[in-house]
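Apart from one protein chain that is not included, each protein chain of the complex appears where it belongs.
So that you can tell them apart, the chains are marked A, B and C in the order they are listed, and the count of residues begins at 1 in each.
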Amino acid sequence: MNLVAATTSVPGAWYLAVAAVLFTIGAVGLLSRRNVLVMFMCVELMLNAVNLTFVTFARMLDDIGGQVLVFFTLVVAAAEVVVGLAIIVSIFRGRVEGATADSANILKG
Amino acid sequence: MVDWIVFVVGAVIAIAGALGVLAAKQPVHSAVLLVMTLFGVAVLFVSQEAHFLAAVQVIVYAGAIVVLFLFVIMLLGVDRSEDVRVETLKAQRQIAAVLGVLALAELVALSRFHFVLGTKSVAGAASEPGANVELIGKSVFTRYLYPFEITSVLLVIAVIGAVVLSRRIRTSEDVR
Amino acid sequence: MLELVWLIPALPLLGFLILVFGGKRIGEPNAGRLGAAMVGASFLVTVGVFFDLLSRHGEQRSFTRVLFTWLPSGGLKVNAAILADPLSITMALFVTGIGTLIHIYAIGYMHGDERFARFFVYMNLFVFSMLALILGDSFLTMFLGWEGVGACSYLLISFWFERDSAASAGKKAFVVNRVGDFGLMMAMFLIFSKAGSLTYANVFEFAKAGSFTRTAATAACLLLFVGAIGKSAQLPLYVWLPDAMEGPTPVSALIHAATMVTAGVYLMVRIHPLFLVASPNALHVVAWVGALTALFAATIACAQDDIKRVLAYSTMSQLGYMFLAVGVGANTAAIFHMVTHAFFKALMFLGAGSVIHGMHDEQNIKKMGNLRKWMPITFITYLVGWLAIAGIPPFAGFWSKDDILLAAYRDNKVLWLMALFTAILTAYYMSRQFFLVFFGKERFLHDAQTVAAIGPNDAHVRDHPHESPPTMWLPLVALAGLALVGGAINLPFNAKTEFLGKWLESVDLGGRPILAGGALKYGLAAVTVVLGLVGVAIAYNFWLRTNDARAQAALEPALLQRAYGVDGLYSAVIETPGRLLSAWLAFVFDRKIIDGAVNGLGLVVRFAGGKLRKLQTGYVRNYALGIAGGMVLLLAYALARAGIQ
Partner (left out) sequence: MQPSVSFPILSALVLVPVIGAIVVALLPKSRAEIVKLVGLGFSLITAAMAGWMLVAFHKGEAGYQFVSKHAWIKTWGISWHLGVDGISLFLIVLTGLLFPIAIWGPDERRDIKAYIAWILVLEAGVMGVFLSLDLFLFFVFFEIVLVPMYFLIGGWGHENRVYAALKFFLYTMAGSAVMLVAMLTLVFLNKSHTGVMTFDLLELSKANLATSTARWLFLAFALAFAIKVPVFPLHTWLPDAHTEAPTAGSVVLAGVMLKMGTYGLLRFGMGLFPEASTWIAPAMLTLAVIGIIYGALVATVQSDLKRLVAYSSVAHLGFIIMGTYAFTTPSLTGGVIQMVNHGLSTGALFLLVGWIYERRHTRQISELKGLFKLAPVLGGVFLLVMFSSIGLPGLNGFVGEFLILIGTFASRRWWAVVAGTGVILAALYMLWAFQRTFHGEPDEVNRDHMHDLTLRERLSIAPLLMLIVFLGVYPKPVLERIEPSVKALLIHVENGSGTVESRVSSGVVESAE
């Protein structure tokens, strides 16, 4: 696997570390924040972390596939956000007390 | 040496933004901080020779998606500040924190191994001559043409879905 | 005539079948007449076969007629076959003979009963079963008859099932018999597992060939003896016989005096070749149980007030004598006593029936008295019976009992003494009953009436005792005749007069010769006669000459009246704990523990379900937590896998 010196000299592991941190923050955020929208943003964070990992691997393995995958994840992310927000809108329209995930618990066991 | 500076700057911006999204009381602040993170990541993309993606990242993500977020925030009128410290579910936060740390530790440990599963994808070398965009375009429209078409269908569905979902049913008693 | 031997059991069976289906239509007297006719015909055929066998000599005096194969399975091959040999024909003779007389008697006795026809259905079925028992050529055909008579005695004892006491007496008889049958079954299995067959001929040949081990033979004999105890009401399985008196009197006469109860003695005599191979103490056991039962029953009989219960305990006692005879090796004496006993005991039962019939179902002898004025024929026939059982020569009872005592004297002095003492008791309790019933004051009259006021033919007084109709006293007279001359079949004077001994010889009963020295024989005979008269004198003194209530009470201690309380003991030791155990098993163990376990399983499942339900909190973020947890686990797994590579 020939590492092309032209690109940055910072070893991939660092990028991966950053991506991991980003991902974990996104995950923790998703779990701890009650506001639906913020949760949604945390999901976006996690997606970005993954994209970063893909790009890093693309570079480390000198294979454009990684970047292509990021291209596709972007599309999926966009679609997901659109639908997600539509759902959030339909659930929380007209709610007075704001969009917290806990209010929608009709399916309680 | 420059590479390191670029990396650190990008990383700091990204992580700070992420933490900000988490901590912000107002959802609007979160949205803005999200944009900041996106920029951080875009910088890291650029440092990794993924110029096209950095551009797309900024335009699509920051430009479109976050704007959509803000639009929804305004629509739902959820701009009231949320008391971050209050946690209705029992032990939710504590477990979330523990799991977060665990996951991080595992990811870091994993990143040291060349943990390879399955066959090597051959989408063409990243270092070939020509701009990054051409390379991506070549592989997208040759090897990955089929997924490309499917994603377009996906987008169409997403749009229709959004319209259907957020349509308010005009029932008689719905005076509002 | 031998060819027609299968007719003997077939005729009563035919009678049974006709009456079962056509009984109601045949109606009152004819059903009885048909029944009696069938048994009578069977008796005639038996007599024919008897003379046929008599004309043969020694070994040919045995004829087997196979009807069909009953149970062919693997090594077991049992035929439904009839064995006509001196022993079985002797038994058949008095079973069908007395059976016929009792059937005739029953026509009169059961007059007016609403289930008249059904009575004769059961009676004919009984005679068939009894004949199957004694004519069967294998243990299994014998067992068919054995349980058949058990079932019929159940049906007949509980004939008047409206009375709860009769119903439970029937059940008790059947269950106690079944306990004995269990012993018999085990014996059959043991014999089969050793000899590979159940037919008498094979088994006895196998025994003669000496291939039966001593222990196996002893075990088989004792187990068969358990069966005999159950059927012939010996200690300890005798409790059902006194209660069996609940049945109609002809039943008591036929089943519980003459035929069924002798089946045990027949079995013991039949398996004599096995006894020869078994250890001697098998026979000792038989002798001792016989002697003890005789004594035990005789003591109880002295204190009974019910006319039939006295006779029931007397039967038990006389059967004890027969088992004693078998035990001391005097098989011929046992058979001889069985035959004579059948004559006079059937006679006395029928006499008692006639007394009860006359006294309008009054059975307590303390409420009778001086009946000889009102029932002369019953009185005279009962007199013959009384003298026969008391052992007064020349009546039949004396000869047969004397043979047994002689054999007992020669074999075991202690048993002889017990037998002698029992003989005194027998004479005493029979005389007591006789005097109380036929002599003394009319205790059944109300104080206002006096004897003079009622003439012997003064019929208008409602509860005035009357003589039984001819259909009832004719059999009485016949039986009295037999009781009188019965002794003739085996007079002990010389070889020629010992007809029964010679007749049974060919069935190789191998009994030791009874012909002891002349002087000893006559001396002992004299002793028994004297003791008999002593018994009679005691009874006469206390129950007729003086009427001292206190002395009479002393002679009838409560212990004896309650028959030593053995019934209470059995129910306390067996019945109540059995019922408690079953109740515990059924309502606690079965319902709570086993069923509980099954239902418990259901509850556990529902409980677990309940708990798991709580996991669905309804909060989306909890679920996200679950997913995150899953992620961590997956990463851990990946880490582990990566670590390994």
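Everything below uses one rule, namely that a contact is a pair of C-beta atoms (placed from the backbone, for glycine too) under 8 Å apart; a residue touches a chain by one contact, two chains touch by 3 or more.
Given the structure is predicted, the values throughout are model-derived calculations rather than measurements.
Touched by the hidden chain within the whole complex are the displayed chains C. Although one chain is not drawn, the whole complex shows that of C:197, C:293 or C:340 it is C:197 that touches it. Here one chain is not drawn; of C:3, C:548 or C:595, the residue touching it is C:595.
Within the full complex, the residue among C:111, C:178, C:372 or C:410 touching the omitted chain is C:178.
Checked against the hidden chain, the listed residues C:54, C:71 or C:573 yield one contact partner: C:71. Residues 68-77, 118, 140, 143-144, 146-148, 151, 154-155, 158, 161-162, 164, 167-168, 170-171, 174-175, 178-179, 181-182, 185-186, 188-190, 192-193, 195-197, 199, 202, 205, 578-579, 581-583, 585-587, 590, 594-595, 598, 602 are the ones on subunit C that touch the missing chain.
In the analysis below, only the chains that are shown with their structure count from here on.
Chains A-B form the pair joined by the most contacting C-beta pairs. Each chain gets one centre point, the mean of its Cα atoms, and the points for subunit A and subunit C are 99 Å apart.
Chain centres here are Cα averages; for subunit A and subunit B they lie 4 Å apart. In this assembly, the C-alpha centroid of subunit B lies 103 Å from the C-alpha centroid of subunit C. Residues of subunit A in contact with at least two other chains: 27, 31, 34, 102. Of all residues in subunit C, those touching 2 or more other chains are 617, 619, 621, 625, 628, 631, listed in ascending order. Across the interface of their complex, subunit C is touched by residues 88-89, 92, 95-96, 99-100, 102-103, 106-107, 109-110, 113, 115 of subunit B. By the touch criterion stated above, subunit C contacts subunit A in their complex at residues 613-621, 624-625, 628, 631. Every residue of subunit A that touches subunit C in the complex is listed here, in rising order: 27, 30-31, 34, 39, 101-102, 104-109.
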